[in-house]
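Below is a slice of the complex: some chains, not all, each in place.
For clarity, chains are labelled A, B, C and D in written order, and residue numbers in each chain start from 1.
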């Protein structure tokens, strides 16, 4: 089974770290290839970014299908390009939001999301509304940090997230938390360990782990997006 | 990775067929063991059946954790014993309903369920209400056949289901269908192939395939039900 | 009119107190008989307890119908065994949750529930979800006290509840409160009097009073659960 | 216990029939007095009618409290004057809609209402929206007959209602039906008997029977509308 992972940045400098982070989440018969974008926004943190990166993301997805990949994971919690690409390709495609949001309901009936900025919180709120999960989603919180600064603040990021997690449990009574950014590498384990140490055994969901598991499940089950749901784009239109 | 599959019947006669059916859905590093119940209802088709089989299902789940299994799949779409067992064990447990229902939202925004009887339809409706997915679930239909008769009507079962699927697409505009009984082996592939042949490329979701994929994802991601959501039962109560 | 009241404890020691408490809520032509369980959990405070007491509760309900009772009240706010028994008997049966939750909407458009533990709060939340009353239910709070300790803390229980009630009015703007445990005898009157004395005329709903009134209404109106809603269990299955 | 029943018509000619119809629904210690309106619309079948009858209905309710009645039932499914009067009097008041609609949820999880005209259907739909019961209310149907003609068409009314009931069960899968007009005397029993005779055991809910039972329950339980929900009108305003 071959999976393409699209990290929607204009740089490849995090790819080996990403590749390593993904390994525990794939089965022995699965290979992954990590790629980036040649054009678009430097990161996806607003509706503007999303629109400007989507054409290149769609190109990469179409290319993956042509190359024989069995599925694609776009490593971003705003699910950029996912619904557009489903009008064109037949292989299963997931972003970071849908699998994490839909899986959270098995683990918890009242959960929250932590993301990096108010802009991202708006994108995620709209995705949550479209997914129809408002019965369970208690809150979407922001740590107000640009994505490209996350790797520069390792110790600080831990602190900022931990403070927010405690606040969400105390004030919003969440019983699980979804990380609202695929750039928060290693944080799910850190946060759940820290909280367990203080006697509050909360589950923290890493969207990357869940999305990869979801994609493998879809591929093994032979499932993909419904063509009745995402009508196929006519070729004339594509070449228009 | 070791997964226990509990088929909540009082007989082991379908176990080898079940075992064979499950193989495509597990990764090379996963082993599965199929077991049955020593007591309870002969099958689960009503609230009464569910109540009378749950204690034995919970015993089997507790036993699985003690034996070192990494997760348990209870092969029944009414998710019997799942929420009770989550009060006791720490390993991830899934039934047939939750994973299929939550996954359907990635494939389709308007889908339906086919089940075997009005009683089962009521159980499933309540699970759907608890899962909060009413925005997407268009209908729950019944073919009105007892579970223990399904294997006696191979050719007929195909016909009955196909007729129902066509009706759900035509009248309810569903774009995907979830099979509402884990006993409908092989039917997901049959139905999607037949519909594709008549130019209607609908996705048919087999709850078994999805549940096993979900469980593998949870185990690889280190996730389980939140202990804040399912408060741990005190030992005195268990020995009460 | 003859009503059976099932107090789902393994002891009869509270029965005379319960009997006396119920008298103001029944009409002159109604007689009540209070019974307990011979097996099951010592009290119902978790999903585990609920499952282990349900078979005996169902037996008691079936027995009541055979004895000619006109209706049954299971005195517990988790409504244990209610939907199962409706598959079997024809006489009206109510627990403590449904009548109180559905009646609250006449008295208030924004109300809350106080219960004894996080486990009970989870059971009640699921019942509220199934009843579809989330538009009005503002919060479910817990005083974190085991049921079997309630009678040991008379003065304290009053204080603990009163503090919680004030918090629910102040922070959640509820205009009525439903007691989420049938073991909080006498508390509805105490709490509403205390609040009235401080100028906050809130209604406090005792689930027992409402359930008994509901049941009498159903019996006089000739109503019972719909057989189309709760399909009758076939006899072979019961004797299975 | 003394209950006032306000039949919001300008004539008293149906009062003795109403009185007789109500008797089975009250306990031996309850007395009822049936009164009518001195002014307002001849019947309540539109928003216009409702507005023009409400002042006199409110007068009658205030008068009832002054006379020492324990509760008031306004015999009309559009609940005219109920929420206004709750700003003024302290005794419990119910109309025909709220008790029937809230009780239906115990009997059925999918039910419908039959009313007499499109105008009434609009009034009832708004009441249903305010009561927050849309999860269970499958449909509101109309037989398109003016209220003052109902008594002129005894045989016909039965036929018209029976045809509609069969259609609601067949096409909307309702498992219970609420009569949406208090003028359909005797019809609940007739319809449930006829349906039972053809093997479809549906429950038909008479709003009068339920409202009277509800009111007796409220009086015995010492409950009334929350003063926090319905702020008390200041006297200066009333004498304004």
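The rule we apply is simple: a residue touches a chain if its C-beta (ideal position, glycine included) is under 8 Å from a C-beta of that chain, and two chains touch if they have at least 3 such contacts.
Note that the structure is predicted; figures quoted are calculated from it, not measured.
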Full complex copy count, 4 shown, is 6
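Here is the rule we go by: only the chains that are shown with their structure count from here on.
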CA centroids of chain B and chain D: separation to the nearest Å works out as 44
So, in whole Å, the Cα centroid of chain B is separated from that of chain C by 32
Dist(centroid_CA(chain A), centroid_CA(chain B)) in Å evaluates to 26
Each of the following residues of chain A touches two or more other chains, namely 109, 135
Listed in rising order, the residues of chain C that touch chain D in the complex are 24-30, 94, 98-99, 102-103, 105-110, 130-136, 169, 175-176, 189, 200-203, 205-206, 209-210, 212-214, 216-218, 220-229
In their shared complex, chain C is touched by residues of chain B numbered 41-42, 45-52, 54-55, 58, 81, 83-84, 87-88, 117-119, 122, 126, 129-130, 132, 229-231, 233, 237-238, 240
